[in-house]
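Yeah, one chain of the complex is gone here, protein chain that is, but the others are all in their spots.
For chain A:
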Amino acid sequence: MEYFAQQLINGLTLGSIYGLIAIGYTMVYGIIGMINFAHGDVFMVGGFLALIVYLALVSLGITFVPLALMIVLIVAMALTALYGWTVERVAYRPLRGSFRLAPLISAIGMSIFLQNYVQVAQGPRVKPLPPVVTGGYQFGVPGGFGVNISNVQIIIIATTVALMTGFTLLVAKTPLGRAQRACEQDRKMASLLGVDVDRTISLTFVIGAALASVAGLMYLLYYGVVDFYIGFIAGVKAFTAAVLGGIGSLPGAMVGGLLIGLIETFWSAYFSVEYKDVAAFSILIVVLIFMPSGLLGRPEVEKV
């Protein structure tokens, strides 16, 4: 039981990170109908930027951890958002109105470019971060294994809950959120109502990148390392999460992220670590056989 509870906490932590990345995939898919394959690498860039900003702060003598993390969070979000904006501007906008595969190919190119750019600029080796947030809480009976929840895990889960709540409100209640949903449903009508479609799409990339950078920071805090390749694996997982939840659906991305995190963790804990990815992808296949539009996705057929 304790072991189970422990794995649940670990799974939720990992799932939070996947969920934050998955939102970026699903939002972009919803609004322009393409898979932004460079999104995982934007997450990786976010992780690097967080590390660089943190080390810069330390060298400036700012070592009070809550303050430093706040600054890292804000600066990394802003800089990564700029990356997201640039990626859309350079690689996707010129191809809008072109055939469907063109932006997809461009996205793969962008992904390769970002990986190689970071590899050249930062070196291929794993970059470590000394533990910044330490400590935690232990529950359970004396003599048993106990259940550990570290402060890092608390920060990750709490931040994710806060961001997802804020983000859900943004989409549901604000003019920007409405404009995004309008562009999703009928771009031409949105522009007839005065919505600047290009700007709305840009902002979608900016928000997706900002959320991915938070995931990057959390990955860095949780694992203590980043390298130029983390974006690929995490990106594929988060993309899987978005598809599992129903691509285009925001709650779907959040639920899908958590599920993939939980499946992976439990499979590793009870069966084998080597096959955790196989387990995650197998569940995806099974779900898609029975629910082709994902758990919370909406069926393609629409009333006209």
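Just so it is clear, a contact is a pair of C-beta atoms (placed from the backbone, for glycine too) under 8 Å apart; a residue touches a chain by one contact, two chains touch by 3 or more; residues count from 1.
Assume contacts and distances are computed from a predicted model.
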The chain missing from this complex carries, among "Ethanolamine ammonia-lyase small subunit", "Aminotransferase class I/II-fold pyridoxal phosphate-dependent enzyme", "ABC transporter ATP-binding protein" or "Fumarate reductase/succinate dehydrogenase flavoprotein subunit", the UniProt name "ABC transporter ATP-binding protein"
Missing-chain contact, candidates A:Val147, A:Ala182 or A:Leu259, resolves to A:Ala182
Of A:Met1, A:Ala121, A:Leu193 or A:Ile289, the residue touching the omitted chain is A:Leu193
Where chain A meets the chain that is not shown, the residues are 175, 178-179, 181-182, 185-186, 188-197, 302-303
